[in-house]
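Here the complex is missing one protein chain, while the rest keep their positions.
What follows is subunit A.
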């Protein structure tokens, strides 16, 4: 199998961002198991693009490139801060402009950060159903990082173990699949005789 591609979306707003830090650790753990390139996308940098896309109906150039990369990726790592018991509005805005079908049968690793461990189930009651709706293949282990998880930094704490387990599941799902084929409706239009049919 040729080299795989991952897109690593982070909706963290701070700079530096703990959400981005978690995203990077998930990407690194995946790449230890899989020959893959990873493109990091900080949604903060695309925030204006996302609003403009929603208002005009077309994505600005750089956002379009990112959406295209997601559609072509072998796997998606999606990491959001938890705001008011769910994914952030910025994160959802990105999901809302994904072209229809972009995530069908695509392995997705979901993760989140929050101010307290009491928010950890947002991954299960908000993130997982969202991606289920999009018919993505969400791996069983989701990863939540609370402030206390960062205390040990690179130590072999519970967070590191969860990252490794999630990355292992994610890599297996990617390896089981061929790379996605993105159909371009402008290449092969439906012949008019069929439309008339």
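Throughout what follows, contacts are C-beta pairs under 8 Å (C-beta built on N, C-alpha and C of every residue); 3 or more make two chains touch, one makes a residue touch a chain; residues count from 1.
Assume contacts and distances are computed from a predicted model.
*Asks:* Tell me the UniProt protein name of the chain this structure doesn't show, selecting from "Beta-galactosidase", "Oxidoreductase", "ABC transporter, ATP-binding protein" or "Poly(3-hydroxyalkanoate) polymerase subunit PhaE".
*Replies:* Looking only at the record, the undisplayed chain corresponds to "Oxidoreductase".
*Asks:* List the residues of subunit A that touch the chain left out of this view.
*Replies:* Residues 51-52, 54-58, 60-61, 185-186, 189-192, 195-196 of subunit A touch the chain absent from view.
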